[in-house]
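Accompanying notes for the structure given below.
All protein chains but one are shown in place.
Labels run A, B and C following the written order; every chain starts at residue 1.
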């Protein structure tokens, strides 16, 4: 499990999300309160946009709290749209190529969750990638793979459709009806114009994701409220693809996989 | 605060202390139970001895749990005497030169605790070092400085006397009667023949340190019982310098500073 | 291109190969004299064997010359059989998962050379791996892939046959007759009992590899003579799989691909 945050609105310094708040992402890297693991010390990263189409990317394997460069970069870099992530790997070596966010062309992507039996189904999922996206694979995380599958499924043309397709694939491949472990995904991604986010879990225990509107049409997303005050944030509903633009929040109900869920079984996850 | 462990006895693989036990040092790096901070992720290190006089030293800034080399090194390296440490820095950048253990010639040293106002008194303490030891200073930790002060105070000739002198210096310089914060030290060090350890606190809250005898005259020291069972370990008494050799444990009462403590105020710290 | 060295014989400290000689592997990391690039600063690693079947593995992304742990580890670790490698990556991010040696069960493997168009043919090569070896893939190097292909091709049963098969695959896939770039491989690997080595190039410019016999039936392999004196070392012949055991050196001519080389075209590469 990991912790993540994202911002869209009038340009601000990254530190206003990552460092400064009472329960900032940096604080959540050491003292997460709504995750299975309180510590997210297996690397961190952020992607940010300015005028250029392609985002900047900074990732390192150190815990966010012990990287001496992070406070300086977050103080100096101002951005109108950025994603930030602190990682808690469940297994395997910590490596920069396994740190979030991942990026390709104008897209950036980060993820919090689990795909059961990923080692068993990884090969089949990778086989679905076209050659050019296959060649981009750098690490071994399920997260990078989900991102490449989204790109494969037409993320640039129709994000909701791409998400539906990839959820179908993951659910089908991990056969969550049979296995004991659930598919749980909270994904946040951007093309530099809008931020997209969704939560899904096969067992109704989606990783949390909160939304807050700010001044100037700004939006902030975070795994846990940055001010520690749940009352001032909205929960992102499960199985809805949220699209955030300056001053505007639109939603698309995710649907293709809905037939496999038992009717009436879906409830708001306890955050 | 930090967590530490040390071993002396028939040669064993480091992993038997660092990795394998239920509540191993590696486990304590993520889930310490008797420390202010549960996470000790600001670097780690170990020093180990074989036939040569000078110990080997391995230190890195990654959390112990995310260093891919650590399990392999701890599985392969066998030693008759070694010290291991996981660090939780209270302030400042994580850097290899600030990771424990520190070593000089045949000595190795590690520390868990705090020296109040260290930034204010650092200069005066460094001024006490002779030129050759001053030149060895690599980082900015109070721990490295305590080690150099011990060497300055005749550690090789009379360890108990050196410890007494350094405690006097620290207590005097940090004026613990006036300040709000206490001097608290748990130190473990070795010359490759014996392991020395002591605990001291100006407020009777010494960081914990447990001792267990093993087969073949072996001794294991650890901040927290490696098997999680306090009943099978002894607490190291405060203000006693313990000297461990194969099959033998001797003690020297530390004394020079005792006059400054209020009579009757000293009690066994709750571990 | 990279530089590598390996040793088999009475146990010695790794530093006797890696650090101490005039033109040690460490020296070659900064001042290689027989390679396209004089500097091999993109990570390093070594694998070593003791009584256990599985080798120890230590790898890092720093240049060998700036890793403070390397001198200490190489001074303390003694081994009867070890492989060591300094890397010069031609492209891509430096990452531990891309550092040599690679290991699996009792095998360790390292490589110096190039496979043209590896990005284009990587997918087809990976498709040849059985599921269990596919799951072991951690990085994106052609070297790790060659190792997994060797394991796939029966390395444990018949090393020469496995090498022949993999050379056939690489030559076929990279179609070296048509492309401009040549396949060039110098590989050194071990199962903990013997060291195997071969050199192959589709253009007769195999990366150099030297062999020297030592006392007690010892063997040392190195990309460049460790004492700087070519006269005291033998060149490993191209297209021969050398097998080194204590006091014994045997050879198998590699053959399956020979028909595709122009008759009479093969000459000893200028080192």
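In this text, contacts are C-beta pairs under 8 Å (C-beta built on N, C-alpha and C of every residue); 3 or more make two chains touch, one makes a residue touch a chain.
Predicted model only: the values in this text are computed from it and were never measured.
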item: Candidates C:62, C:135 or C:218 - the one touching the absent chain; value: C:62
item: Which residue of B:36, B:138 or B:232 touches the chain not shown here; value: B:138
item: Residue of C:89, C:112, C:190 or C:208 touching the missing chain in the full complex; value: C:89
item: Given B:79, B:95, B:174 or B:190, the one touching the chain that is not displayed; value: B:95
item: Option touching the unshown chain, where A:20, A:37 or A:73 are the choices; value: A:73
item: Subunit B, residues in touch with the chain not shown (by the definition above); value: 93, 95-97, 119, 122-123, 131, 134-135, 137-140
item: Residues of subunit A in contact with the chain not shown; value: 48, 50, 52, 56-60, 68-69, 72-73, 75-77, 96
item: In subunit C, positions touching the absent partner; value: 30, 38-39, 41-43, 61-63, 65-68, 89, 93-94
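Assume only the chains that are shown with their structure count from here on.
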item: C-alpha-based rotation, subunit B on subunit C, 0 to 180 degrees, nearest 5; value: 180
item: Where subunit A and subunit B are represented by their mean Cα positions, the distance between them in whole Å; value: 41
item: Subunit C residues counted as touching two or more neighbouring chains; value: 96
